[in-house]
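Complex shown without one protein chain; remaining protein chains in place.
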Amino acid sequence: MVTPVTVLELAGVAVFAVSGALAATRLCQTFVTACFFALITGVGGGSLRDLLLGVRAEWLEDRLVALVIMMSALAVWFTPGRWWREKVLEWADAAGLAAFAALGTAKAVEYGVQPLPAIVLGVISGCVGGIIRDVLAGVPSILMRPELYVTAAALSASVSLIALEMGMQRLLALLLASAAGFGLRGAAMIWRIELPAYARDRPAKAE
Amino acid sequence: MVTPVTVLELAGVAVFAVSGALAATRLCQTFVTACFFALITGVGGGSLRDLLLGVRAEWLEDRLVALVIMMSALAVWFTPGRWWREKVLEWADAAGLAAFAALGTAKAVEYGVQPLPAIVLGVISGCVGGIIRDVLAGVPSILMRPELYVTAAALSASVSLIALEMGMQRLLALLLASAAGFGLRGAAMIWRIELPAYARDRPAKAE
Partner (left out) sequence: MVTPVTVLELAGVAVFAVSGALAATRLCQTFVTACFFALITGVGGGSLRDLLLGVRAEWLEDRLVALVIMMSALAVWFTPGRWWREKVLEWADAAGLAAFAALGTAKAVEYGVQPLPAIVLGVISGCVGGIIRDVLAGVPSILMRPELYVTAAALSASVSLIALEMGMQRLLALLLASAAGFGLRGAAMIWRIELPAYARDRPAKAE
């Protein structure tokens, strides 16, 4: 059955898959490579979460996820590149990041993971797809940029954990957490909020 | 018991292990590094398939796989480099690719994976070992080359799925699928068949 949570998840997969396929087309790769990049970016983070949990990767049980990924790659391939504006993509990516982090933590909690590792799993769900995409494409990873990104995922994951622990209804908790992470990432993009970088051999002030 | 399917699998492991060990000797590495490269190339794809399936990696249960990998590294180390002709290796790699893709999809089907993800798992089984080898060795990945490679794995995986779904006997289905994938990869090598690369800002014609 397609629940609102499933829709949230599939939307996140589609956004990340598109960003993966675009990374491939920007490198002037072939359609098959674009599909591969769409796959690893779309399901990389969630798969690693599932592997660490010791369960089968979710997308193997699902008819829709692999289809959504292939459709995303097709969409990128057959439309002009200028349709996919950097700005629009960044906002879509922010939404996917926040949703995946919230969902990842919720799944970890369901599987009885301790609170702190559950937040870490949420962050992994949100960020790892993009990291693998960047390593394969040979571009500097989002990890290395000072802009708030992992931090936004951590906020989303933390809110998700706290809301669920307080007994909030699942869908509500996920939406609240996603909104918090999306808001922080959005604010970081608009006002260029950055974390301080480490200043060698001087103790840094704080995060 | 050593079945024909086991022989097919061990031959594939040996071929990939040799290609991994050669990548290490070409970088003038040590014997231990050569073993490590042989290992990840030989069992990388199959291991990721097993992890995604949520089961233990096959080579942990097996006395022979780790031995075959070590023998492959030894063979590469103690024989002159010119014995290992690029041409011969490429053909052996094509055979390994096709066999692993067919075997990977067959295992996924046995474990109740949906059809489209089962094909994806077959492709992963065939291609991922080589991808990790290339990332670690710092050479451009086969993923990035336009020659039909992933596509040949996808053909082998698809034929394997269809033949098994139609009730064909397992060994026969695997051999048929491997032959199809090997044939396509071989044709691509002989006649340099390539997929069209993405042409920026113009809709491409087709795959």
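Think of it as A and B in the order they're written, each chain with its own count starting at 1.
Rule of thumb we're sticking to: a residue touches a chain if its C-beta (ideal position, glycine included) is under 8 Å from a C-beta of that chain, and two chains touch if they have at least 3 such contacts.
Keep in mind that what you see is a predicted model, and the values were worked out from it rather than measured.
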Residue among B:36, B:100, B:182 or B:198 that touches the chain left out of view: B:36
If the hidden chain were put back, which of A:7, A:116, A:171 or A:187 would touch it? A:116
Against the chain that's been left off, what residues of chain B make contact? List them. 24-34, 36, 39, 47, 50-51, 54-57, 59-63, 65-67, 70, 77-82, 135-136
For chain A, which residues reach the chain that was dropped from this view? 51-54, 108, 113-114, 116-117, 120-121, 123, 131, 135, 141, 143-144, 146, 150-151, 154, 194-204, 207
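Assume only the chains that are shown with their structure count from here on.
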Chain A and chain B: spacing of chain centres that average the CA atoms, whole Å: 29
